[in-house]
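Note that one protein chain is taken out, while the other chains of the complex remain in position.
Chain lettering (A and B) follows the sequence in which the chains are written, and residue indices restart at 1 in each chain.
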Amino acid sequence: MVGQLVEGPVTGQLPQRARRNYTPYLLLLPGMAWLVLFFVVPMISLFSQSLQTGNVETGYVMTWNFQTYVDALSQFWPHFVRSLVFAGTATLFALLLAYPLAYFMAQKSGRWKNILLVLVIAPFFTSFLIRTLAWQTILSDNGPVVAFARAIHFTDLLQLMHLTSNDSLMNSPFAVMAGLTYNFLPFMILPLYASLERLDHGLIEAAGDLYANPAETFWKVTWPLSLPGVVGGTLLTFIPAAGDFINARLLGNTNTVMIGQVIDSEFLRVQDYAVAAALSFVLMLMITTMVAVYVRRAGTEELV
Amino acid sequence: MRWLRAHLVGIAGLLVMSYMLIPNLVVILFSFNKPAGHYNYQWQQFSTDAWTNPCGTPGICDSLGLSLQIGFIATVVATILGTMIAFAISRHRFRGRSSTNLLIFLPMATPEVVMGSSLLTLFIAMGIAPGTPTILIAHILFCMSFVVVTVKARIASLDPRLEQAAADLFANPFQAFVRVTLPLVAPGIAAGALLAFSLSFDDYIITNFNASPSSVTFPMYVWGAAQRGTPVQINVIGTVMFLAALLLVAGGQLISNRRAKAAA
Partner (left out) sequence: MTESTSGDLRLTGVTKTYDTFTAVDQLDLVIPRGSFFALLGPSGCGKTTTLRMVAGLDQPTIGQIWIGEQDITHKKAYQRNVNTVFQSYALFPHLSVLDNVAFGLRRRKVSDHKAKAMEALELVQLAHIAKKKPGQLSGGMQQRVALARAIVNRPDVLLLDEPLGALDLKLRRQMQIELKQIQSEVGLTFVHVTHDQEEAMTMADTIAVMNGGRLEQVGDPATLYEHPKSTFVANFLGQSNLLKATVTSRAGSIAELDVHGVNLRLPVERLKETTTELWLGVRPEKLRLVEAGSADGGPGAENRLTGVVTDASFTGLATNYLVHLPWGQEIMVVQQNDGTHPALRGSQVTLGWAPEHGFALNASQDAHAGAQDQADDSGAI
């Protein structure tokens, strides 16, 4: 009906008289002011800090010193690369693990759906640190898991792939990536689940009716339609993983130092604020570029 | 064999589920451990010492108290601000819509290291000493966006005609909001608040950047303990958190199921 097409502002609001409606601006003001003051301004401050010279005792002076970036990157580029590799691997494995679970929950779990949802969400609410510490216990050198891994020569395989340097699972790249995968799994599962839940089961039946076997149905129908969830989950997993250092610190060794750790130590231990800020800013740029590419494709309405 | 193929997805799903839950089970299990040394990696013997004496280790309950305080305040402020933003975006047209959406999204996409460190540089530049207030500011910041997303999703599922019906039945805009809109959006606001609280309670990285030695939150305590020696009490608190989370989420599901049945 024509009358239902237009109802004043976006959805369902009563039509106002033709004067400027200040309500949205008033509603937005406190929150957005907070965001601008404590998010945008600090970013600017970060960038500015990266171009200053000095130290903590004598104070910092703005010198537009871009050399800091060159120095920082030449010293720490391996850490950047390592972080991206670890995060990328963790994201990939998270996707491989999350997809079957999300699919099962969305399409096949019936009565159990809510229970499964609870079981997926609940661990997320418990301490990130404590769970990672638990991995220390699980992978510890004297535990049953390591014994089993040694027995089936899994540790040998890992050594071959340079994912561990001796026949233990702890304090190795393997442990770090396993921890990253584990910790960010819910971030991959939930968007995937949301996407797959909306998938009309009738489409899968239609594909079968049109002679597609299960593999074809998956690649031609299910996968493309779940892509928004895949992309969302990938972003939500990769981004925090790239900047994480808790897993690297608790489960890794001196050869698995990620860029997050570098930034943390440069700020809080070495207290070389300029270098730390430069590294932080570069990391931010990398992430923003990825988000920008996504936004270019998909627009901003689906972001929030 | 046929059965295996048919249920492949289910089996894979359940395996992943176990992978997710094992650490939690380990935490629970080892809360009953009596370790030989400082660290709680090896099973020694069963004991309920830690449970009977949860605040035994110095500092642990203080840090817990601080985390709860900060969590509560940050949740209240972030929920109020976030809900206001959610309503503004969902119900109104205004200029600068895409920039607003982007600005709300960015904190969720920023690595914690970057967010924590940038706030630190701001506080240094402004001459504000790090401590509990700065922690609070940081927590409100990153919780807000998540509240917006949660509440916005709930508002989107609301039938706009209900508000028209309220107006038709003599409710002015304020009454319509309080009597119809708010009760129906409340579950979303509650979910947002819950999410905000857990994010705040669990945060280490950003907090660490903006804290001082006198403002030790629970995650900071755990981190410190991981270097020095992990008391079993940590597992006790971890277990309590897990069970509380299970109860809350399960309870929330039950309530929403009952509502869904009533509104179906």
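The criterion applied here is as follows: contacts are C-beta pairs under 8 Å (C-beta built on N, C-alpha and C of every residue); 3 or more make two chains touch, one makes a residue touch a chain.
Predicted model only: the values in this text are computed from it and were never measured.
Touching the chain that is not shown, out of B:Ser18, B:Gln69 or B:Asn172: B:Asn172 (per the contact rule at the top). Summary of contacts with the chain left out: across B:Ala109, B:Val180 or B:Met241, the touching residue is B:Val180. Although one chain is not displayed, subunit B still touches it through residues 159, 161-162, 164-172, 175-176, 179-180, 183-184, 259-264.
Everything that follows uses one rule, which is that only the chains that are shown with their structure count from here on.
Separating the CA-averaged centres of subunit A and subunit B is a span of 16 Å. Of all the residues in subunit A, the ones that touch subunit B in their complex are 7, 9-14, 21, 23-25, 27-28, 30-32, 34-36, 38-43, 45-46, 48-49, 97-98, 100-101, 103-105, 108-109, 114, 116-138, 140, 142-143, 182, 185-186, 235-236, 239-240, 242-246, 250, 259-260, 263-264, 267-268, 273, 276-277, 280-281, 283-284, 287-288, 291, 295, 299-301, 303-304.
The touching residues of subunit B, counted against subunit A in their complex, run 9-10, 12-14, 16-17, 19-24, 26-27, 30, 40-42, 81-82, 84-85, 87-94, 97-98, 100-115, 117-122, 124-125, 137-138, 140-141, 144-145, 148-149, 152, 158-161, 163-164, 167, 173, 194, 198, 201-202, 204-205, 208-209, 218-219, 222-223, 226, 230, 234-235, 237-238, 241-242, 245-246, 248-250, 253, 257.
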